[in-house]
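This view holds just a subset of the chains, kept in their places.
A and B are the chain letters, set down in written order, and residue numbers restart from 1 in every chain.
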């Protein structure tokens, strides 16, 4: 399939340019506050890799919607998540980013002590604890699921369906319910992790990821590997479509050279293709024949987003001491190119020229679905916020 | 008296844990704004030591409730306080922290000139000043009292009773009206001053000072000197009670070794005891046999407090060149341990886990009085702020 064929698949261009979200959605701290509580505080949020917590007692501290969340692997091997706040007088239980808890979680202020399951097990001078309900004063729990090797948490008391809001989004994009399993992502290991501190609103990053109209302008290496991207159409637009490697390209690497073979579950239909998937609100999946690139975004402020990006490979590739640099460099460059573009847009979001937003060209029209999803989630049904 | 006896004095434990202030009281800048105007702008506020202003013309610039206040010693030897603002066009009269005014206070912008009593004495081109009321354009005065060697100021037009809100608080804690005079604090000199910049709300610091439930966990040196503190009960809870030195402890020093004797006015009943007193909203007094430790807090932001701590000794101890380090180090370590704990609580104050606050265990129940005092002072009668 060539880029010409892709264009042929494209429906009749829409008769006009359609609007983006208004500029205030990207610049107003009050709207960011609504997003934190109504989007990130209520959605399944990929916060870590399961392998980041290898043994009983392993913990990792992450920021989710303004909350410090502790993810802890219990004695039983299960992962659990809690708010990182002592129930007594509010001290942070952990201030390190990650580490291992020897026995229990003990608050360093007054020594209240919690089990790895979050239950209150001891407090000085309350030995009998006759009138203290241990359950009532256990750590505040956070819902947790594991899928694709990622740890997904949800702050909501009643989390939305994981099936409907995460799994089925991936299936719908690939056009096949079981297809994602072929990449065996939960068996892959982190070959490289790069953390980007991006001075842009998280939605600029999502919208950038969803379209390829910019590819010809800012991604020379990527369009070399995936020539159809030079045409400006995003693979995400077409259900089940993966962008095909160009002629002479033998791997998803910065120079198009050979990578690390093909993941075990993949067949010919996928061994020269790139699939991009967006899982609202903060995950990007990039599937290529020999590895997977997994982005997790942490929105920190209306104009700042931390992006944690993992390059995942079979354990044996990493353990074999393979040189991953050409493999990693391709998408690392794409990331840097994309984030620079987003940072260039951020300061204009508060301009009167962008008060009612910008426009989407026909090859970007699918971004309108994201726009409407955001507007609905924070309460403005018509894509405009009061 | 041993720590066991102290426990015996303790009333029947309350049947349940009672709530602290909600987290917003420690994290919301709007509530901090209310506190500045309704608490610190209306209370007697210890702003300096009288000896910081040794001679006529001495001045000291301090921050009180967001105002820059000048304390000045007049030609008549009396201290007076003024807002540090020229009445003409608003220039700061002094920008140095302290110093000596040679003759008058002259504004460096247009040369309006004020006497050390704040009166306007000259202004260029207004030599006759026929129609300028000199009193009307004198510096804005701030009420001032001296007690315990401290300079207390109050921004309110009608300050509250000093007797009721300061003196009687000290008497009530010690259980004896004249007892405080035995330490002769106004005759003591500053042996050491340490200024701490604490990234925590001022109320976390007050609450920390009021309880000793944390002492066993974070104050190894202090509990060595005062073993009953390891039991978790705050001496402040018991009217007239001072915590007793442990066996073998010969002074209030970092290693329990001998200090500098006993202050002249003290008798046997106080020569091996430590008394802590909180004077709302910003003074802590620590009385030990041979010195006094005097804390003054300056709240700067909802999450930042400057604490100025003086170690006070008889003039002859200081002039004799005594090595104060072991004496100072004990409470300096306590300060550092306490402030680190407060800084660890601050970031969790805005967590949903702390939205309705934490809890007070029975040995902290007396903190509820502070909680209610704060809530009443800023307008929420039931301890909850609208």
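Keep in mind that, in the parts below, a residue touches a chain if its C-beta (ideal position, glycine included) is under 8 Å from a C-beta of that chain, and two chains touch if they have at least 3 such contacts.
From a predicted model like this one, the values you see are computed outputs, not experimental measurements.
Engineer: Copy number of the whole complex, given 2 identical chains are placed, is what?
Structural biologist: 3
Everything that follows uses one rule, which is that only the chains that are shown with their structure count from here on.
Engineer: Where the centres are mean C-alpha positions, what is the separation of chain A from chain B, in Å?
Structural biologist: Their C-alpha centroids are separated by 49 Å.
Engineer: Which residues, counting only chain A, touch chain B once they are in their complex?
Structural biologist: Within the complex, chain A touches chain B at residues 66-68, 83-92, 95, 108-111, 123-126, 131-132, 137, 140, 155.
Engineer: Quick one: in the complex, what on chain B touches chain A?
Structural biologist: 15-17, 20, 23, 207, 213-214, 216-218, 231-232, 341, 344-345, 347-354, 357-359, 361-363
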